[in-house]
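Up next is subunit A:
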Amino acid sequence: MIQESAAFTPQFGASAIARILWLIPAVPILASGVIALMKQPQRKPAATLAIGSLSFSLLLSLIAFGHVLAGWAHSAVVRETVNFAWFHFGRTSVDLGWVLDPLAAIMLVMVSFVGLLIFIYSVGYMAHDENYTRFFCFLSLFAGAMLGVVISNSILLLFMCWEIVGLTSYLLIGFWYQKPSAAAAAKKAFITTRFGDVFFLLGIVWLFAQTGTLLFYNHGVGSLEGLALANLLTQHAGLGLSAACAIGLLIFAGAAGKSGQLPLHVWLPDAMEGPTPVSALIHAATMVAAGVYLIARVYPLMQIGAGPNGSTTALTVVAWVGAATAVFAALIAVAQDDIKRILAYSTISQLGYMMAGLALGGVAVGMFHLITHAFFKALLFLGAGSVIHGCHEEQDIRKMGCLRVDMPFTFITYAIGMLALCGFPIFFSGFWSKDGILEAAHSWNISQVPFYLLAFGALLTAFYMTRQVCYVFFGYWRGHETAHESPGVMILPMVILAFFAMALGLIGTPAWPWFHAFLDNHAAPFSFHGFAEPGLGWLMLASSLIVFLGLGLGWKFYGDKSPEPEEPDVLEKSTPKVWAALRNRLYVDEFYGATVIAFYAWWARVADWLDRRVWGGIVAAVAWLFGLWARFNRLLDVEWVDGSFDKTCDELSSGGGLLARVQSGRVQDYLRILAVAVIVLAAILLWSSRP
Partner candidate 1 sequence: MAGKLDQIFILLRDWLAHFLPAALRPAAEVVLGVIAIVCVFPGLFALTTVFERKGLGRIQNRLGPNRVGPFGLFQPVADGIKALIKEDIVPFSANAGVHFLAPLVLVVTVFMGFAVLPMGRNMVLVNMDSGLLFYFAMGAATELSVFMAGWSSRNKYSLLGAMRAVAQMISYEVVLLLSAVSVVMISGTLSLPAIVASQNTYSGIWPHWYIFTPWGLAAFVMYAIAGTAETNRSPFDLPEGESELVAGYHTEYSGFKFALFFLGEYLAMFSISGLGTTLFLGGWSAPFSFLTLIPSWIWFFGKVMVSIFVFIWMRGTLPRLRQDQLMNFAWKFVLPFTLLDLLVTALWRFMGEGWARWVVCTVILVAAYAVMGCLGLSRKDIGPRSYRYAE
Partner candidate 2 sequence: MWRAKGVEGSAVVLFAARFGTHDPWRDARKDGRLLSPIFYILAVLTLAGGLASVTLKHLVHCALAVTVAFAGLALLFLQLDAQFAGFAQILVYIGAVVILIVFAILLTRGSDLPKEGVFSKTWPVGLLIAAAVFAVLGWAVLQSVRAVPQQAAVPAVTVRDIGIALVGRYVLPLEIVALLLTAATIGAVIVAMHEKVRSR
């Protein structure tokens, strides 16, 4: 894209900032390239470069955001695209390009801001790691690729960045590749996401085949614009699905792979083998959000042809999957003991919320939860990281306790994040975003089941978070050596994130739905009549009650009593069966092990058998025939050929000896040979050029 800037033709509409938008991803990628060339001991320059480049991107993103904001304030539809042909084959051309619209702008700011905070945090967290520079190289490569995903206006470009993101996630999960578990987790993540990406690629190809363009928005002829969509809608893909719907589902498969939706979520918990900043950055804030963002980006495609009930098949599927994932993951989270695993599962369930929000309430609802979640989940992961750091790499919450005394800052910030995640009323952003989703689900007129599922998920969320916090910060210290508070460079980002975890909610309240207005491009009036919608008040009350219920239950069970590490969990005593099931992640991995993997193993055995017996047999027969032929030849050789051949060989070797003698190591001999060569050459030339 950078190299191609020669073939780069900015549109007339594109403003200066839109024209240089490509710098936002380009700079971190460039930085990672430079860092890759650095030597291991050059720690400080590497970190400085990474952070500097990302803050540059943040600056540009803020400028872009301001630009879009200004346009929105003048109630103009801001969507600027810069497209150029990468290369042509035949009559079709492969176009790349980038777009600047409210969605991209908000996402840009979020990604680069959270990313920057996490970079800073990693300076402290990775301080003792010897592969510091490699870490920052991967990190900035990831940041760049993610930003590329955000701004890309061509689905091909998006897919490229998407794959780079997958690659970096693989590299970062396997960062401590000497740990076999980490290596395995990395492989798992890579393969699982590839599984989704295959469908995604199919969707891309199909889309390209149908619409003939790769661009999303291209002045009315892009694939997400009226003409192409109408065309897609008329095409039929069988099963009573329109092409648009089918493509949407394929793309959703890719998104599900990336952001751990139900069938493909298995890699996300294992991904916690990576360093904690990675877990925070990739598997909470940004990368997993890429799937959600993808759906938001292609939302017109999903939405087109919405029936009387205001939904399409694709969206319905998304909604169900999301809701299911939300509850499913929340259930598992209840029974985990690894502090990061709990957060991982909560991430999965929150992603489910986002998907459901997208499907039920539209782009704004889902994206709002994405943004708020990015902040408070990053905060929670950083807190967890700080706890792990402080407890000397201990991750089992049963071996902690009473940390509120040892690590006060971590405790406060973590509590804020936890409350935000639970959706504690009024003061925390999670409340407003989750409430939006619940409201949307409640007003969904296909079925009420998703609403109840999501509500139950909210209850579980509050419960397991309380459990975790009780284990970690209350009770008495159950570890061996005493914990210590983390350095300031780790605390600071947490404080900042905590602030946003609380404040961000205010831009999406029903009273002032600024966020939704911004995304949907209409004005945002400020009035408390927003609350006056029928049922909204009740709904808010209900969800608050649910949250309080969850918190209360959690406190009642785990409160301040903090059992011994060995003694079984409270719930385990009451319902061992369920507990065991939850504890073992509802046997999903085992299920895959028993079905998919078993099938592959069986197929491998079959192939092996085929190889050995069938093909092998044929090969053997052929070989035998050739062996026969060879024997015959050998006879010929030994009789006739060899004699002369051996003679030749001897002559050759003796000649080699002669040649070797030429290499006498005496300069003058070489000079002599040179002179002779010159003579011959000159003679030849002269002779040939004789008049």
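Selection rule: all candidates are chains of the complex that A comes from, given by their letters.
Here, a residue touches a chain if its C-beta (ideal position, glycine included) is under 8 Å from a C-beta of that chain, and two chains touch if they have at least 3 such contacts; residues count from 1.
Quantities reported herein were computed from a predicted structural model and do not represent experimental measurements.
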| item | value |
| --- | --- |
| Selected neighbour of subunit A [touch, this complex] from 1 or 2 | 2 |
| For the subunit A and candidate 2 complex, residues of the former touching the latter | 668, 672, 675-676, 678-679, 682-683, 686, 690 |
